[in-house]
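In this view, the complex is presented without one of its protein chains, the others remaining in place.
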Amino acid sequence: MSSTVQTTGRTWKKPPFIANPVLRWGLLIAVVGYVWWAVTSLPFDWERIQDGVPRAIRIFKGAFPPSFIRGELLFDGFMESIKIAIVSTLLGLALSIPIAFASASNIAPKWLYTIGRGFIIVARSFHPVIVAILFVKAVGFGPLAGILTLTIYSIGFVAKMLAERIEEIDWGQVEAVRAAGAPTFVTLLYAVIPQIMPRQIGLSIYQLDSNLRASAIVGIVGAGGIGSTLLNAFGRYDYDFALAITLCIIGVILVSEAISGRIRRNLW
Amino acid sequence: MLRIKELVKRYGEEKAVLKNLNLEVPGESVVSIIGASGAGKSTLLRCINRLVEPSSGSIELNGTELTKLEGKALRLARRRIGMVFQGFNLIDRLTVMENVQSGRLGYLPAWRAVTRNYPQEDIDRAFHLMERVGIAHYANKRADELSGGERQRVGVVRALMQEPEILLADEPTASLDPKTSRQIMELLRALASELHLPVLINIHNVNEAKEYTQRIVGMRFGRIIFDGEPTDLNNDAMDEIYAGVPAEERGGAESSTHLREVAAR
Partner (left out) sequence: MVATTQPTGPDAIAHREWSRYTSKERWRRYGLMALVALAVVWSLSTINVIWPWLWDAPQQMGDLFGRMFPPSLEGWKDIAWTLLETVNIATIATFFAVFLSLPIALIAAQNTTPNRFTLWLGRFILVSSRSVNTIIWALLFVAVFGPGVLAGILAIIFRSIGFLGKLLGEAIEEIDRAPIEALESVGASRFKILVYGVIPQVMPTFFAVSILRWDINLRESTVLGLVGAGGIGIILQGAIDTFAWQTVATILLAIIGLVIIGEAISAYLRKKVI
């Protein structure tokens, strides 16, 4: 097939992502300017950074092969992390139910709703490590600070999700129970709880998994568990032990993720 | 000239979907392929441009044997074969022009493709074809903002941008409403004669096949059991092609408009 096309002289350019040229160039200049400014204004310590390569080599040499000699310490650290995760999940779940009710706009009065939501927002805004430092200061080093931290962490997530679920419940069922003359508490028990239960179970398994992950890091600021073991290893330049711990953390997280994913798939 | 000899296609261990199929399409003819759903029409078309790997047999296009090609040689062969799809297969988030120019991807250097810096002659050609089918004013619209008929026009132009030696169309009108569907068929016929292009159209609607094409091939169970002019397609032939298929699903000659919905399923 052949067909000669007369040239029309029409050109074509891809229409720009942002039509307004002032806005487009302005945005581009702003982005480039920002990146430039951000990179130059950050306090990089170039001399120290130049030491990085030999140090990296030294650390890698020190880390291989990973050392499992102090297996007992490793095991104890993990057990403590698991215990922290279990206890805090349970506490967090228990506490998040009332807080979720308080934060559900269709159930709680306005003043209570404001308090509930406020609590959730604060709990979610702080990284667990920050919460952990405060608890370490208040109740001392050790797993108790970890438990309290992860309880707050659990509430931030579970109460939020649960409150959203409560806001979506089917009011027909609530009215049916109420029409039968049930008092408020019974209404909650029979009409609301059954509706939110499946979500709650899914959330709790998810949260147990999250808490296990988080428990590995809150230890870094002194809140017990494997994180503390890891920090000590780093502090004493025991890089081979640190590598062993890190590998174990990865392994445990992968296993826990697989199990939790599987259970949740079966539930739904 | 397209020459298919003893073509067999078998998906996995199943029994063959195409059974020793022979077909010749000379020069500039417009051929429609009809047959019940599952007869193997799509498989046949897709074997030609190797979207499906033939199990055995030979397919020859203007002297090039297509079944043995690999890698670069296959890509060079594919760019000579245009294809129009039932579901249009456009890239929704790109503009009409980019979709149209994607027909040139077999020719274009990578840097031009990435930067959308298309050669002027390709742009001229694209505008020419888009004007021909009535979508030039949409050049800068996103493909997903167009209606079905307009999208299929983009699909047709994309295929023509390849400067193909043959055009394959797999149920190009099955997703369109009756009126648009006829417009597209008319367009394919007109373009075929303007561009001296052989066209192979899979089609569910026998009426359209009879109206718009000079030759009809009937398939059943992976074999060609009818090959002739529209006037040869009598009731006996229809019965043979569609035996066991309820009359209202045949898209048959005497049928009314509601058949098209069945065809479009």
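As written, the chain order gives the labels A and B, with residue 1 at the start of each chain.
Assume a residue touches a chain if its C-beta (ideal position, glycine included) is under 8 Å from a C-beta of that chain, and two chains touch if they have at least 3 such contacts.
Computed from a predicted structure; not experimentally measured.
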Residue of B:Arg158, B:His204 or B:Arg220 in touch with the missing chain, whole complex considered: B:Arg158
Candidate in contact with the missing chain, chosen from A:Leu74, A:Leu150, A:Val192 or A:Ile217: A:Ile217
Absent-chain contact - pick from A:Ala30, A:Ile69, A:Ile130 or A:Ile193: A:Ile130
Contacts of subunit A with the absent chain, listed as residue ranges: 34-35, 38-39, 41-45, 48-49, 51-52, 55-56, 59, 79-80, 82-84, 86-87, 90, 121-122, 124-127, 129-130, 133-135, 137-140, 142-144, 147-148, 213, 216-217, 220-221, 224, 230-231, 234, 239, 246, 249-250, 253-254
Contact footprint on subunit B, counting only the chain that is left out: 49, 51, 74-79, 81-83, 85, 87, 89-94, 98, 102-106, 108, 110, 113-114, 155, 158-159, 162
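Going forward, only the chains that are shown with their structure count from here on.
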In the complex with subunit A, residue positions of subunit B that touch it: 95, 97-98, 116, 118, 120-121, 123-128, 139-140, 163-165, 194-197
Interfacial residue positions of subunit A with respect to subunit B in the complex: 1-3, 5-8, 10-15
